Every structure is written in structure tokens, then in C-alpha cells.
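Written out below as C-alpha cells is the structure these notes cover.
Let's turn to chain A:
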Amino acid sequence: GSGDEGAETPGGTTAESFVVYSARDKKVTDFVVEQFVAKNPEYKGKVEVLNMGAQEVLERTRAEKANPQGSVWWGGTQQGLSTGANEDLLEAWQPSFAGTMDARYKDAQGRWFGEILLPEVIMYNNKAIPADQAPKDWDDLIAPQWKDKVIIRDVPASGTMRSIYSAMIQRLSPDGSNPQPGYDWLKKLDANTVEYAANPTDLYVKMSREQGVLSAWNLQDILLQSERSKMPFGYVMPASGAPVLVDGVAIIKGGNSEGAKKFLEFLFDGTLRANLAKDFFQIPAVPIAEQPEWLANLGLKPMDVDWDVIAKNETDWINHWNAEIKNKG
Partner candidate 1 sequence: MTAVSSTVPSRRGEWARRLRGGASAAWFPYLLVAPLVLILWGYVVQPMLATFAESVSDDGTANYTQFLTSSGVARTSLITSLVISAASVLLCGVVGVAMAFLLKRFSFAGRRLIEAFILVPAALPPLIGAISFQLLYSEIGILPRGLQQLLGTAQPVLAFDGIAGVLVVHTFTMYPFFYLAASAALAGFDPSIEEAAYNLGAGRIRVWRTVLLPMLTPALVSASLLVFMTSLASYTAPLLFGVDQTMTMQIYINRTNGDLPMASTYAAVLGLVSIAFLLLMRWYEGRRSYLSQSKGVSAQRREIANPIGRWLAPVASVLAALVLLAPVATIALVAFSADGSWTTEVIPSAYTMDNFVTIFSEPRAFEPILNSLKMSVLATAGCVVVGVLIAYAVRRLKFVGRSLLDVGVMIAWALPGTVVAINLISAFSTGNGFSFGQALIGTFWILPLAYFVRFLPLVFRASSASLALIDPSLEEAARNLGASWWRAFLSITVRLMLPGVIVGALLAFVHGVGEFVASVLIYTSSTTPISVAINNRMYSFEIGTAAAYGMLQVVLIFVVMWFSGRLEGGGRAASRGAEQWTN
Partner candidate 2 sequence: MIDVKLESVSKRFTRSGEAAAVDDVTLTIAAGEFFTLLGPSGCGKTTTLRMVAGFYFPTAGHIHFGEQDVTRLAPNKRDTGMVFQNYALFPHMSVAQNVAYGLKVRKVSRADTARRVAQALTEVHLDGYGTRRIDELSGGQQQRVALARALVIRPRTLLLDEPLSNLDAKLREETRTEIRRIQRESGTTSLYVTHDQAEAMAMSDRIAVMRSGQVQQIGTPREVYHEPANAFVARFIGRSNVLSLPVTSAEATRVGVALPGGGRVTATAPDGHGLGEGDTALVAARPEHVVLVSPEEPDAIRGTVTGVEFTGMATHVTVDIGAGADGDVTVAAVDVPDRVDVGDRVGLRLPAERLWVVRP
């Protein structure tokens, strides 16, 4: 209920400075901004990064619609970005890197672009389970032997988990018309689940302290945790494939789009991407020249997921799971 006279307010577009709303780790943003400024000295001190959760980026962008404060939305799920796009929060454009990007990873109208790919894999505690005994595929997770060994980051409030669970349903019903087999599968998973974790941190703590030893989680974080924080985590690329989520970037309508465009162009710079892949285990959504070792050996097997079907049904499915399946298996 506001914005009567907002058109005249200059807002944040004065000079060239711009604000980035980022759901990326602060280490990543600091690193990237440093490089960006080094390359574009005129932006020294003009790039402001605010770190927050992906959901909060959406909330904030939405709330500020009348007078946008941010220029770049850096880090968000496909669903989140689509929501933003549909609410007319994002600016459509055609960057130079768009051409090399798989159409699945970007918005058709150019309102958002995938930055990194997040394969969702099976995570296990490698102190508790030897690598050879870890489950090999999704269906292994529902085996009775893992009763009370699984910990799941609670689903409804997590974009990642919603995608994984929806993918599990859609896997068994390609057109999404009959979710029942998927529900049954999730019910069995629920039976094996000892606890739902409140947030990623909670998940890591509970995994490391062995309240449960198995989970489904994204590859990047598993690698980061085990390498950086010395967590006892290992991963298994599921035999039937990993749902690959796209995590993207966008330009916020009404912000400083000039600086924002420059920044995004830089974000897809080849060397930068290589560095990010090496140091932060990011899988870029665009092809890059030099892949670090881990990426080259990854053997990523994407699961064939129809995100359109999921987008149509996700709310219903997850609501059903929340009401009828969770803690009832």
C-alpha cells in the first residue's frame, strides 16, 4: 500500500554504485567482488553486497518493488527466480554468455540465467559408514536397513528439498498425473527418517554427531563441508541420476542495470568460473575451458526431470507430503 509518489525519487540509481542481494556464501561474494573491482577500478567502493537467504532475496525484492534498492539478484533457485520473473521484478536482457548456455538453464525471456548447477546426491557420514557400504541409488535409501538412519533437511521450507522430493515423485509419474507411487516411496523414506533438520547447519550438526548418517543434499555443500570444515561427509552419485537444480542470477528491475549488467558479465568470465570451480566446488552452468580435477572426475549423471511438470504440481505435492506423509511412515 505505498508508492504513490515513488516515480520521482531517484532511489539507489545515483552515480554508478549498485547493490547485490546475494544468497551465496560471503566468502564467494567477497572473492568475486574483489576480482570485479580489480578489473573495473571505477567500481571501487561502489559494489555493495548484502548476504541473505534465497527466500529473503525474493521477499526483499518483492517488498521493495515500488522503489527497488538492489540491482543484482545473485543466487536463487529456478522456482524462486521464476516467481520473481512472473511478478515482474526482473529485467529481461540478453547478455553475451546467454548464447553458450543450455536453454534448460535460463529463462526464455532472458529475465534470469543459471549460474551454477547443483546436483542433488546422496550424502553419508563417512566415519560411520565405509564408502563401499553406502547406498548406491535413491531406492536404496528406503531399504529397511537404514531405518532411523536418515536425516532430511525439513522439506516445505527448503527450495532444495522441495525440488528433490518433487523430482522423486515426478520420477515415478513423468506427466505428474499420478503422484501416488511417489507418495508411497516418500512414505517409506519417511519411515527411515529419524529426524527432519531445521536448516542446513542443523543438518550438518546432526549428521556429524550421528543422529543420522544418511541424507540427500547438494553436491557443492557436501564437498565444501568435508574440505573446508573437515566434516566427515562423503557423497554418492546415485546410479539412476541426480536431479540437477539450477541456481541463477538476475537483474532487478528498476535498479542500476548498467552496473548490474557489467557485474553479471564478469560473473561468467572464464577465469573466474574456473577459480570458483576449483576453490568453491561450483559447477558452472556454462561450459568452461579448464575444469578442476574433481569436476572432471565427477561423472555427473543428471536425472531427467521435467521441471515444468514439477512447477505445476510442487505446491500440491509438498503440501500433501507435509500433511499426510511427514512423520507418518
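How were these candidates chosen? In short, all candidates are chains of the complex that A comes from, given by their letters.
Just so we're on the same page, a contact is a pair of C-beta atoms (placed from the backbone, for glycine too) under 8 Å apart; a residue touches a chain by one contact, two chains touch by 3 or more; residues count from 1.
Quick caveat, the model's predicted, so the values are computed rather than measured.
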{"item": "Touching chain, any copy counted, for chain A within the complex - options 1 or 2", "value": "1"}
{"item": "For the chain A and candidate 1 complex, residues of the former touching the latter", "value": "1-6, 9, 11-12, 19, 25-27, 48-53, 55-56, 59-60, 63-67, 69, 83, 127, 154, 156-157, 159, 162, 195-196, 198-202, 204-206, 208-211, 224-225, 229-232, 315, 318-319, 322-323, 326"}
